[in-house]
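Shown here is a partial selection of chains from the complex, left in place.
To keep things simple, chains are lettered A and B as they appear, and every chain counts its residues starting from 1.
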Amino acid sequence: MTEITDFLNSSGLTNLDWRAVVMVLVGLGFMYLAISRDMEPYELLPIGLGVIIANLPLAGMALFVPGEMGHQESGIFGVVFHYGLSFWNILPPIIFLGIGAMTDFSPVIANPRTLLLGAAAQLGIFVAFWGALATGLFEIQEAAAIGIIGGADGPTTIFLSAKLAPELLGITAVIAYSYMASVAFIQPPLMKLLTTEKERSIVMRPPREVSRAEKLLLPPVAMILIILVVPRSAPLISMLMIGNLFRESGVVPRLANTASNELVNIATIFLMITVGTQLSAERVFDAETIVILALGLVAFACGTVGGLLLAKLMNLVLREKMNPLIGSAGVSAVPMAARISHHIGQESDPRVYLLGHAMGPNVAGVIGSAVVAGVFISLL
Amino acid sequence: MTFDQELIRQGLTLTAIGIATAFGLLIVMMVLIYLMGWATGIPARRAARARVAAEAAAAESRDRALAAVAAVAALSRSGEHAEPTT
């Protein structure tokens, strides 16, 4: 009857330890937040499911065994992790293609100075990067991956982590998405602290109409400019701009629709579950995780502050003042951060209508983080 | 806090290049977008100028036509105002 003992030994129950149980509960928690609190459900629901299946003992769904030994041994999410992230890193660019096909750059074109706010909000990245270095716990590559959490942009965080610190990927990605789901709690106190009631009540003129020619010119111009300066940002920036040109050209609706629907949905299913599977108990139950959690919060906070303060600074020299609340949207967290700018503005004065304006720094923040990620990759 | 000199230097360079590049690129992009807006506006502005000129010309010829009509009317005292099309 060795088979019976073998079978019992090969069951998950006999191999369960308490940390895996905690992780399964964490996964269930993410699912609860996604379903009942509607917090970033497209990321936190599949991530939660990934956390659960990765922590059920011996399920092997996240295993990747290279070479001939991999015969019938690798799990589907192990394969996706290996080829989609750790080896070729091609899944984040595919997501960016879809994001490009869904993004409207009009707010940036109508009000180009909001690009600067998108740059300022990258401050959080560098603060967290130094914080991580200061702890002495992390290599400089890991510090960069932790810093990029402050970019508040999931695929960029995943892309950079897969390049520089694949062992941290699950943690940085999950923390980034968690704080993105929580910007409604993180940003408003800082926004109210750093702005006066009068500033928050500044009414901005509605953005101007943007011509088709401008929308068509932006993607190739931005793509060529940015990739010429930071070639390593190409996987993100080129795909973002290709997707956007599919959309704005109007001549390839089938490609634009597929990029922004089926393709990005398929990539999301596999990418997000796979990200979840990287949260294994042995990685999470580590002092580092708590440190990264704290640093991520610092990063989000400093990014918010950076955007707000630059907006206030620019108001000192601008004739037509802008409402500094749109500065905090520069952290990305598209589109939640822009919505928060809008809501806080409305609280001050119902005539303050910031949604359109805040989308400017919001998408600029996506570009800014991708540029910083490219710089990190170039130098590390 | 266990910093070694080399790490600080590397971190500083990274931060400097990172911030400079992000701001530099987005400032250039800002300038290019302003240029694009100006350049793509040229045909529209030219058209607008042309339209203004055309309207002025049309107005002038209308004035002349009206004058002629008025003259004719004044001469005949039995005509109706013709509505000129632009």
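FYI, a contact is a pair of C-beta atoms (placed from the backbone, for glycine too) under 8 Å apart; a residue touches a chain by one contact, two chains touch by 3 or more.
These figures come from a predicted structure and were not determined experimentally.
Formula of protein chain copies in the complete complex, based on this structure file: A x3, B x3.
Please note the rule applied: only the chains that are shown with their structure count from here on.
Centre-to-centre spacing of subunit A and subunit B amounts to 37 Å, using the average Cα coordinate of each chain. Looking at the complex, you find that subunit B touches subunit A at residues 1-3, 7, 10-11, 13-15, 17-19, 21-34, 36-37, 40-41, 44.
Considering their complex, residues 108-109, 112-113, 115-116, 118-119, 122-123, 125-126, 129-130, 133-136, 140, 143-144, 211, 213-214, 217-218, 221-222, 225-226, 229-230, 364, 367-368, 371-372, 375-376, 379-380 of subunit A touch subunit B.
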